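Removed from the display is one protein chain of the complex; every other protein chain stays in position.
Read from first to last, the chains carry the letters A and B; within each, the first residue is number 1.
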Amino acid sequence: MRKMHEFLDNEVTLAFVRYGLIVIGKMMLMSTITAFVRMKKKAFANPEDTASFGKGENAKKFLRTDPDVERVRRIHLNDLENIIPFLFAGFFYSFCGVTLSTALMHYRIFLGSRIFHTLAYLIPLPQPSRALAWMAGYLVTFSMMYKIVMVAFTMS
Amino acid sequence: MRKMHEFLDNEVTLAFVRYGLIVIGKMMLMSTITAFVRMKKKAFANPEDTASFGKGENAKKFLRTDPDVERVRRIHLNDLENIIPFLFAGFFYSFCGVTLSTALMHYRIFLGSRIFHTLAYLIPLPQPSRALAWMAGYLVTFSMMYKIVMVAFTMS
Partner (left out) sequence: MRKMHEFLDNEVTLAFVRYGLIVIGKMMLMSTITAFVRMKKKAFANPEDTASFGKGENAKKFLRTDPDVERVRRIHLNDLENIIPFLFAGFFYSFCGVTLSTALMHYRIFLGSRIFHTLAYLIPLPQPSRALAWMAGYLVTFSMMYKIVMVAFTMS
């Protein structure tokens, strides 16, 4: 049986798993924040979700779109759009023979960019804070993809 | 050449691939259900999709948002948000040296939670059916991530 110790004898892949875990955990947190903001703002998407607030017209008024809820949902979608390429690139990048310090720099900038992006979006901070945070993670992912291209397209 | 037989000599990873396939297949089914409900309710998002229903104003009335279509789309998005963390966690979890029966319990609860979540959303069942179904899968994913953390953050 192949164990983590064998699979992750590659210290860069081990670093990827660690940072991937944190990034995924951060993304999953958005579900909980969405639920929390929906409760707080009493803004739901489904009639069955408002049933506990009463019947008929009384419940219908909670079936609405709220700017704060939509804001959290956009963060979550933006996470999906950016974290999936990171997971694909980060995994294969870890087998490209890069040094641990170079890989850590990539993984850490990405993690920092996503955390700062979420804060800039939630607070919200004036632009271009959010745009720059997003850009940092985007470029780090492209940098890893470029390395994989160099390795994967030059192999026989 | 590395074959599945070698790659999946780990019986837990083999179980992950099996359950991952079913979960992915279930998620892909949402695309077909969306298309089906759009046809049935005649509610489309693009002008070019309504062209077969006539021209001008006659076609424009099918360019609308329908609650049933939006419901199916929310299920699909919820699948994306939850199944991606499951695939990441489930894959690396399978290398953490857990027993097959423990892993199967995790994978099966997750699969069951997503199927029940979809049914509770589609029918729809009264809350908290859907919330509990979602919660089960969410907690199972965190349980797997906790195990990976224990293994990956204690390796030298």
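As a convention for this text, contacts are C-beta pairs under 8 Å (C-beta built on N, C-alpha and C of every residue); 3 or more make two chains touch, one makes a residue touch a chain.
Predicted model, so just to flag it, every value in this text is computed and none were measured.
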{"item": "Touch with the omitted chain, as defined above, among B:80, B:105, B:125 or B:149", "value": "B:80"}
{"item": "Residues of chain B in contact with the chain not shown", "value": "1-5, 7-8, 14, 17-18, 20-21, 24-25, 27-28, 30-31, 45-49, 51-52, 76-77, 80, 83-84, 87"}
{"item": "On chain A, residues whose C-beta touches the chain left out of the figure", "value": "9-13, 70-71, 74, 77, 80-82, 84-85, 88-89, 92, 95-97, 121, 124-127, 130, 134, 138, 141-142, 145, 148-149, 151-153, 155"}
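Operating definition for what follows: only the chains that are shown with their structure count from here on.
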{"item": "Rounded Å distance, chain A centre to chain B centre (Cα mean)", "value": "17"}
